[in-house]
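This part shows chain A:
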Amino acid sequence: MKVRLPFRHQQAQESPYSIVVKDLTKCFGDFTAVNHISFEVRKGEIFGFLGANGAGKTTAIRMLCSLLQPTSGNATIAGYDLATQPKLIKRHIGYMSQKFSLYDDLTIFENMQLFGTIYGIPRKELKDRIFSRLENLHLADKSKTLVASIPLGWKQKLAFATAMLHRPDIVFLDEPTSGVDPIVRREFWNLIYEAASHGVTIFVTTHYMDEAEYCGRISIMSHGELKLIGTPTELKEQMQVDSIEKVFVKYVVR
Partner candidate 1 sequence: MKELQQILKKEFTHIFRDRITLFLVLAIPIMLVLLFGFTISTDIHHATISVLDLSNDSQSKALVEKITASGYFEVVSYPKSESEIGNDFRDKNIKLAIIIPNEFEEQLTNEKFVTIQIISDVSDMNVASILNNYVKAILIDFTNDYNGTATMPIELCTQMMYNPEANSVYMFVPGIITLIMIIVTALMSSITLAREVETGTMRMLLIAPVNKAWVVVGKVIPYMILSFISTITIIVISVLVFKMPIKGSVWLLLAVCIVFMLTSASFGTAISSLVKTQIDAMMITMMGLFLPTALLSGFLFPIDNMPYFFQILANIFPGKWFIIAIKDVMLKGSGFFDIWLYMLILFLMAAVLMTLSLIRLDKRR
Partner candidate 2 sequence: MAVISVHDIIKSYGHIRALKGVSFDVEEGEVFGVVGPDGAGKSTLFNILTTLLLPDSGTATVLGRDLFKEYLEIRKNIGYLPGTFSLYPDLTVEENLIFFATMYQSSIRENMSIIKPIWQQLMPFKKRPAGKLSGGMKQKLALCCALIHKPTLLFLDEPTTGVDPVSRKEFWEILGTIKTQGITVVVSTPYMDEATLCDRIALLQEGTFIRMDTPPNIISSFKGELVTLRTDDIFKLLRKMADCPLNCTFYPYGENLHVIFYDPIATILPQFEEFLQQNDIAYDNLMQISPTIEDCFIEIAGSTHP
């Protein structure tokens, strides 16, 4: 009998893809939330995951983060098998959402320390990493500020930095910029570009259609199915419209 796991791991390391999804399906009772979706995301790609409310985006993300057991189908995330290596997947991905990001009643440093420790970063190393991140964000002198008292935009940038502390291969961002002002939103996307340029794969959902244009490739989900996938330019040409917003409206209304 062959020992397959290390082999598979190595093979995945060489693959240009950091996410490979095959026929992933999730049913709740007789309701199919996610219906046989398949796609690949390259390493270092910014992949936009769009869809109407209730289209199945959140369910799909929860499966990819190995928080939810798929009904059928499988995926390889960061080179690990979703069905058999969920723990390794969790170690190599970062996650951030608009709904929950940081604890309001802890300081910036305490939050980052908490999440860093959870991911097993050694204490001394962790402190260095936290301060270098905070320096990047020009927040080093605010490390002792309670998260509750900082503006939402900063909070989201900090949450992103925190999700990146353990140097994940992939970060999942679930509506990271919802309600953030246009300027901070762009600053946030700067951080995303920077991370992607270092080879981190970005998997992001958003309701801002202009942000969809910032993505390398986007996909549009509707009623549990992946309807469209491609670069923003491709999709616009395909649908013969001049913005992703129009692609979205045209597609979802149909």
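As a working rule, contacts are C-beta pairs under 8 Å (C-beta built on N, C-alpha and C of every residue); 3 or more make two chains touch, one makes a residue touch a chain; residues count from 1.
In picking the candidates, the idea was that all candidates are chains of the complex that A comes from, given by their letters.
None of the values given here were measured: they were computed from a predicted structure.
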Candidate number, among 1 or 2, whose chain touches chain A in this complex: 2
Sites on chain A touched by candidate 2 in the complex: 51-55, 98, 149, 151-153, 175, 178-184, 186, 189-190, 193-194, 196-197, 207-210, 213-214, 232-233, 243-245, 248-249, 252-253
